[in-house]
Every structure is written in structure tokens, then in C-alpha cells.
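The other protein chains are all here in position, but one chain of the complex has been omitted.
Up next, chain A:
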Amino acid sequence: MNTAKPPAIRIQGLRKSYKDLQVLKGVDLDVASGSIFALLGSNGAGKTTIVRILATLLKSDEGTASVNGYDVATEAAQVRESISLTGQFAAVDEILTGRENLVMIARLRRVEGPKQVADDLLERFGLTDAGARRVATYSGGMRRRLDIAMSLIGEPAVIFLDEPTTGLDPEARLEVWQVIQDLSDGGTTVLLTTQYLDEAEKLADGIAILHEGAIIVNGTLAQLRQLLPPAKAEYVERQPTLEEIFLSIVGKDKNGKTTANAKEAP
């Protein structure tokens, strides 16, 4: 695992407390450039706090963190040039239309040809027809796609996705997964926080488990599997999962493509 590129994200000895509550108790973490890294943890484990510190929205009490080679505390402006924040709390503007949201971000980032950038992204994320409608009328999946589209403007090297699929239906979830995979294929580093284990299993190159403010496990899925006793071979008849049934009935396959095999239950 000797890559020439320095890690896209490096966190060392990070600590943060809110009054008496210790949220981060010395977090160390490296995220390889161009990878999808999943930060797992239950609610309150400190995932959001880490993302907020990396996004320069919050200052740590102790320790250092750098993104794309820039220190979040002393080189905040360069860090902001390198990142985009999406998901749970980085909202889209509901009163504006989808297109206006994209144009606004393009203008703020001073990208050339903001209108063209907006139209291209609407097309890429299947929102061209909805582009002139106010975001308040969008479904959860459309809103999340717009959110991710907004963070691609200016081509940041690192994207933080804070619980990108929370509250989405299974189809929208698959759409978002596909987008994340495409991003990573294009060379963008993705730091994903999630409480869904299957999401990490499906997408992530590296996985860390954050528990009570510290990283307790860190590695690839294969490495994590070795932490458990070796798998035993047992004969079990495999029943389709409810997700497979749902997707087969609504007529979409695992990759979110519509197929024509919708059936009615007998």
C-alpha cells in the first residue's frame, strides 16, 4: 500500500469537547487520495463533529487535521477551495429553483459560464425537467441529487457526504450510490459518514468505526472481516432480501435501471 500521493485527509490526535462532554477523544485517521472512505458510527459517536472540523466550520481543541495538504486551522481558505460539504445539514435553498441553486453556487465559486455549468449538471443528474421548479417541490432523492450536483461545482478534490442516504427510499439510495461511485472513479476523494453498514460495505475502499469519540477499527472490508473468526461453510437456502423483492416489484434492478419485469403478487 505504498502510494506516492500524500493522503487527501490526515487527522492526528483530534480532540473536541462541548463544555464537559468529550465528543472526540484523540482521533487519528488517514484517507487515501481518490478513495471512498466510510466513517461508521452510531448517533452521537462524533462523526458529524469530525466532518464539521474538516469543513472549517468548527475548531478542534487539540490535535491537527489537514485536507488536501492544507491545515484546517491555519490554512482554512485553501481548505475551503479544496472541499465541498453535502448531506444532512448542508442545505439546498428551497425557495430557489434547482437551476438557480446551481447558478448561485457557480457564481459564488466564481466559475466561468455559471449558467452553462448549471445546465450541464442538471442534465447529468437527470434534473433538466425539474430545473425550473422550486426545490420545495422536489422529492427526497431529487433534492439529494441536486445537493451532490451543487458540491461538484468548482471540482473540489475532496467531498464530504454526511449521511447522504438517510431518509431516502431504496431506489433513491441506489441512485446516490451510483453517483458516489462515479465521483470516485473520476478521482475525487469521498469521505462518507453513515450509520448503514451495507452502504459502507457496498461503496467504501476504507472503513473506520468511530465509537464514543475514538476510532476503534480502521481498514479495508477484507481486513475488517479478518477480525472475526473465519467463516464456516454451512448450507443455507438463500431467500431473496426484502430490498430485492421491493426493487423487483417496482421494476428496477440493483443498479437503479428500470426493467420491465414488474409482477403482481399472486
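Everything that follows uses one rule, which is that a residue touches a chain if its C-beta (ideal position, glycine included) is under 8 Å from a C-beta of that chain, and two chains touch if they have at least 3 such contacts; residues count from 1.
The rule is short, and it goes like this: contacts and distances are computed from a predicted model.
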Name under which UniProt lists the unshown chain, selected from "Tryptophan synthase beta chain", "Carbon monoxide dehydrogenase large chain", "hydrogenase (acceptor)" or "Transport permease protein": "Transport permease protein"
Of A:55, A:161 or A:247, the residue in touch with the unshown chain: A:55
Touch criterion as defined above, residue of A:83, A:210 or A:247 at the omitted chain: A:83
Listed residues A:100, A:120, A:171 or A:205, member touching the removed chain: A:100
Identified contact with the non-displayed chain, of A:5, A:110 or A:238: A:110
On chain A, residues whose C-beta touches the chain left out of the figure: 52, 55-59, 77, 80-81, 83-85, 88-96, 100, 104-105, 107-110, 150, 154
